[in-house]
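I have a structure I would like to understand better, so I am pasting it below and will then ask my questions one at a time.
For this view, one protein chain was removed and the others were kept in their places.
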Amino acid sequence: MDIFLSAIFAGTSRGAIYALAALGLVLVWRGAGVVNFAQMGQAMFSTYIASTLIAQNYSYWIAFVVALISGGLLGALVDLLVMRPLNRKKSSSALDSPAMRSTIPVIASLGILGVLQAAAGMIWAAEERGFPTPVNSLGLVINGKIMPFTAFDLFVIGIVFVTLVATTYFFKGTGMGLAMRASALNPEVARLSGIRIGLVRTLSWVISGVASSLAGLLVTPSANLSPYTLDLILIIGFTAAVVGGLDSLLGSVIGGFALGLLVSFVNVYDAPEDIFLAILIVLITVLIIRPQGILGSKEVRRV
Amino acid sequence: MLEIKDLVTEYGSVKALNGISLVAHEGKITTVIGANGAGKSTLLRTISALEHPRSGSITWKNKSIVGLSPEKIVRLGIAHVPEGHAVISQLSVEENIEMGALFRMRSNKTDVLLAIQEIYQLFPRLEERKKQLAGSLSGGERQMLAISRALVSRPSLLLLDEPSLGLAPLVVEQIIQTVNDLCRNTGLTVLLVEQNANTALGVADHGILLSLGTVAADLPAAQMKADVALRAAYLGY
Partner (left out) sequence: MSKASSYGRKNLVISILFTALVFFLSIKLDPYNQGQLSVALMFFIGILSIVLLTGASGQISLGQGALMAVGGFAAALGILNLGLSIWLAIALAVIAALLAGLLLGIAAARLSGPYLAGTTLVIALAIPSLATRFESVFGGDVGLTIAFGNPPAWLTTLMGEVGYEQWQLLATLPFATLALFLTLNILGSRTGRSWRALRDNEVAASLAGMKISETKIFVFVISSGFAGLAGVLYGLRGIVGPSVYPISLSLLLLTGAVLGGIRSILGALIGALLVVFLPDLIEWASASFSPSEQIANYLPAMISSLLLILTVVLNPGGIAHGLHHKKRRH
């Protein structure tokens, strides 16, 4: 029973992180029509920045905030330096066909991932390093009884919950949020309404960058930091986003938690080596049975 | 005054507009009629910068607006209601209207709230349904919403593309009358694209007949409406 409970708690806290990663992917997919495979590369880079600050005796929280800001800046840079020129070029491109139009940004994002990983390797070398947690990550003891969860689990779940509430408020309760939803749903009507969709797109890259950096900061204590470790989160985040529906923010969060539980149960009851296989099976099953995901709308998949 | 000279717009190698010149006078309704594929929608899309002209000029209040972005053009007081009841169906009625005023929400919030109130007076049905998703509205209500989305920006030029498309005659009558009232009461300039020539010429001051991307006739609306030979040649009735 205790094993079961701790698998649930570990899965929920993991799932919260995957939900962030999936949210980051969905934001850019909806806002800019790109599945950004460089996302966790951006997160890795800003986590390294945090790690460097901590090594120089800055407090965890200063490093935390700086990493989130740099994650946002990296997102903006990716959009301004690569994706915007790509968009401008697309119509006159030598490879102009619908299939290639959706493929080329994917290739560009892989190039960005490569650049970020190589840059991290050059700056911080390849050896793995640990990353601290702001609170204790051993089993919490209450009334002399060891709980099936850690203080860090609670911290992760709490901070992700706050982020999700803030994101929901931003989208439903602010003018900029409305502008982002409108631009994603119908760019032409949005532009005719005076919404600067270029700016809105960049903003979705920024928010996505912050969300995935947060995911990176929270997952790294349990995964160690190297230029390549966060690739796994990308895969899981992608699967979570597809499970939830690539165009649904709420769906991506649900997908994230579902994947978190899946990974946790595979870890506890089976073997960690099977995680990829389990993810692959889930991904293919969803794509065959319900390709638009749990909450996605049907027509979006073919865009 | 909106003045267009020798406008050419191409899709690939096809010239959708092939040297169009026209004028839309302030406070008047100018209607652009013509068969399917005559270039009517392309004309409006070029004015609002959704398409880029190959050559020619567009001046609004004596300033060239060619090369500006659609976002910028809205800010100059030109609002475009594209074809097909263009609302965002996954957003609520309220949000669709608010969307049209987002760009001036910060600079002039009181006026935006006032504009929204005026729109609800103009179309009380939209106020009743303001929390509903736009996708749940009827065709006529959606067209009203699309026009509201444009009006809330307080335009001085309204580009209206086929508002009658797919609507029942009674609803068309109501919408066209509302536009007519707006023009007469507030001095709004209207450029109305219609396939339904009779209805359009009935309210318009001036008529422009497009055929295959060129201006085939440019006459006062009443005169155009009366010209049986012209109608027979270009509109087929």
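Lettered A and B in written order, each chain numbered from 1.
Definition applied: a residue touches a chain if its C-beta (ideal position, glycine included) is under 8 Å from a C-beta of that chain, and two chains touch if they have at least 3 such contacts.
In this text the structure is predicted, and so the values were computed from the model without any measurement.
Trainee: The chain left out touches which of the shown chains?
Mentor: By the stated touch criterion, the chain not on view contacts A.
Trainee: Given that one chain is not shown, which residue among A:Ala67, A:Val200 or A:Leu283 touches it?
Mentor: Going through A:Ala67, A:Val200 or A:Leu283 one by one, A:Leu283 is the residue touching the chain not shown.
Trainee: Looking at A:Gln56, A:Ser97 or A:Asn143, which makes contact with the chain not pictured?
Mentor: The single option touching the absent chain is A:Ser97.
Trainee: Of A:Gly114, A:Gly130 or A:Gly158, which one is in contact with the hidden chain?
Mentor: Considering the complete complex, A:Gly114 is the one touching the chain left out.
Trainee: Spell out the interface residues on chain A facing the chain that's missing from view.
Mentor: Chain A touches the missing chain through residues 29, 34-35, 37, 82, 85-86, 89, 93-95, 97-100, 102-104, 106-108, 110-115, 117-119, 121-122, 125-126, 231-232, 235, 238-239, 242, 246, 271, 273-274, 276-277, 279-280, 283-284, 287-288, 291, 301-303.
Throughout what follows, only the chains that are shown with their structure count from here on.
Trainee: Using the average of all C-alpha atoms in each chain as its centre, how far is it in Å between chain A and chain B?
Mentor: Whole-Å distance between the two chain centres: 42.
Trainee: Give every residue of chain B touching chain A within the complex, in rising order.
Mentor: Where chain B meets chain A, its residues are 48, 50, 69-71, 74-75, 79-80, 82, 86-88, 90-91, 95, 98-100, 102-106, 149-150, 153.
Trainee: Looking at the complex, which residues from chain A come into contact with chain B?
Mentor: 175, 178-179, 181-182, 185-186, 188-197
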